[in-house]
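One protein chain is absent from this view; the other protein chains keep their places.
After this line comes subunit A, so read on.
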Amino acid sequence: MTEAARRLEPGMGGELELRDVVSGYGAISVVKGVSLHVGPGEIVALLGKNGMGKTTTLKTILGMIGLRGGAISVDSVSVVGLAPSKLAALGVGYAPQEQPLFQDMSIRDNLRLAIASDRQLPAALESVFGYFPFLKDRLAQHAGTLSGGEQKMLILARALMLRPRLLLIDEITEGLQPSVIDKIASVLLNERKKSGVTILLVEQNLDFALKVADRWAVLKLGQIDDEGPAEPNERERVLRHLSV
């Protein structure tokens, strides 16, 4: 089976393994030996205060920041040194936090960018219209004219257009009202159920993380400080890590 065919097969892997990962900017290492396993079809929330290395960890997985030490693999295959374009071809999707949309492009073009060929577009669009029907009638609208919540839904829709086996999501709930957060939680859980996608979720919203994830891990000063199952009785334990 070709890589492309594997990518489109629901429930096919997406297992992520980080072993002693070190990375950073310039002379400073921000991620200092992170080891984390996300099993196939599992949702893991990576929590932590600002500046602890959560986004840097995601960018390192994506190859946007060079790996200084350790190993990263997807489905037991090393992805170290792979360009982001190669990772996307292997079915690794990304919903970024910083400047996440092409504001001056239409919604349609923002969504087109997630897939490799326009031949896949009708089917891919239909798959995300099921989750976000408002997109269907507004494809020609510029992304920058959407409300904050709608923009976040567009970011998630674009990541799902790829039909990823592994999805990396960076603080998707930041600044959103509870109803939109509930909608996003519902979409992620439905998509996992439908396609078996594996998700690594960087979050600051503890309630959302515990609702969606199977497990959590707290990143502190570039290292995993604690981890556990995402159950309601874990809330106080996690909060102790996140309190100032």
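Observations on the model:
Simple rule for what comes next: a contact is a pair of C-beta atoms (placed from the backbone, for glycine too) under 8 Å apart; a residue touches a chain by one contact, two chains touch by 3 or more; residues count from 1.
The criterion applied here is as follows: contacts and distances are computed from a predicted model.
The complex includes a chain that is not drawn, and of the options "Branched-chain amino acid ABC transporter permease", "Zn-dependent protease with chaperone function", "Mannose-specific PTS system component IID" or "RNA polymerase sigma factor" the UniProt name matching it is "Branched-chain amino acid ABC transporter permease". Contact with the omitted chain, checked across A:77, A:113, A:221 or A:239, is made by A:113.
The missing chain, though absent from the display, is touched by one residue of A:50, A:85 or A:179; that residue is A:85. When you scan A:70, A:96 or A:222 for touch with the missing chain, the hit is A:96.
By the touch definition given at the top, subunit A reaches the unshown chain through residues 59, 62, 64, 83-85, 87-89, 94, 96, 99-105, 109, 112-114, 116-118, 158, 162.
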